[in-house]
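Shown here: the complex without one of its protein chains, the others still in place.
This part shows chain A:
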Amino acid sequence: MSGHDHDHNHPHAEVGGEGPPGYYDIMETAVRELLIERGLLSAAEIRRQIEVLDSRTPALGAKVVARAWVDPAFKARLLADGWAACGELGITSYDETAMIVLENTPQVHNLIVCTLCSCYPRPLLGLPPDWYKLKPYRARAVSEPRKVLAEFGTVIPDDVEIRVSDSTAFVRFLVLPQRPAGTEGLSEDELAALVTRDAMIGVVPATPIGGPVP
């Protein structure tokens, strides 16, 4: 990589991370080195867990949703016990959480938030988006959900009930979006391509045929 010598006046960190480590960088390094030194964890175990985290992406959640759309018996099992049904597709929960799957219907729209921090079904969807972790979303999703949804382009009619689930202890939530109209002929893989991360948080519907509404 070439040097960072171009002329501009906005401050930002160099990509190479050459600056001095911050407070939390130092704390993380200190705790990690202590755990390794005391033999409580090995460097290989930590690296391995990072690999596990990195391998979880919204594509796994999309696969689960698409299966629920085509297989009513699977959908019933998914709504009864989220992690058990995910296990059928080879997706394991590596943490001690439970998962409740919330089905969107023409009458009910579900939205997920964690007001206290950033609880999220990471084993199924990977890391949450940055906005999910920031205070504006966390505060506003529970106080003015319709406005927040409208800012995502999702206008919920008044006769549709909004259920905001605040995830704060050991339960994680997954929104099962409604299957878009006109998708009867699509394969399971094609259906999964319509299911985005944001649809599984509940801020947008599954992508309709022909792409998102502008």
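In the analysis below, contacts are C-beta pairs under 8 Å (C-beta built on N, C-alpha and C of every residue); 3 or more make two chains touch, one makes a residue touch a chain; residues count from 1.
Going forward, contacts and distances are computed from a predicted model.
A.B. asks: Assign the chain not included in the display its UniProt protein name, restricting the answer to "Acyl-CoA synthetase (AMP-forming)/AMP-acid ligase II", "Multiple sugar transport system ATP-binding protein", "Nitrile hydratase subunit beta" or "3-isopropylmalate dehydratase large subunit".
C.D. replies: Matching the unshown chain against "Acyl-CoA synthetase (AMP-forming)/AMP-acid ligase II", "Multiple sugar transport system ATP-binding protein", "Nitrile hydratase subunit beta" or "3-isopropylmalate dehydratase large subunit" yields "Nitrile hydratase subunit beta".
A.B. asks: Among A:105, A:168 or A:187, which residue is in touch with the absent chain?
C.D. replies: A:168
A.B. asks: Mind listing the chain A residues that contact the chain we can't see here?
C.D. replies: Where chain A meets the chain not shown: residues 98, 100, 115-116, 142-147, 158-171.
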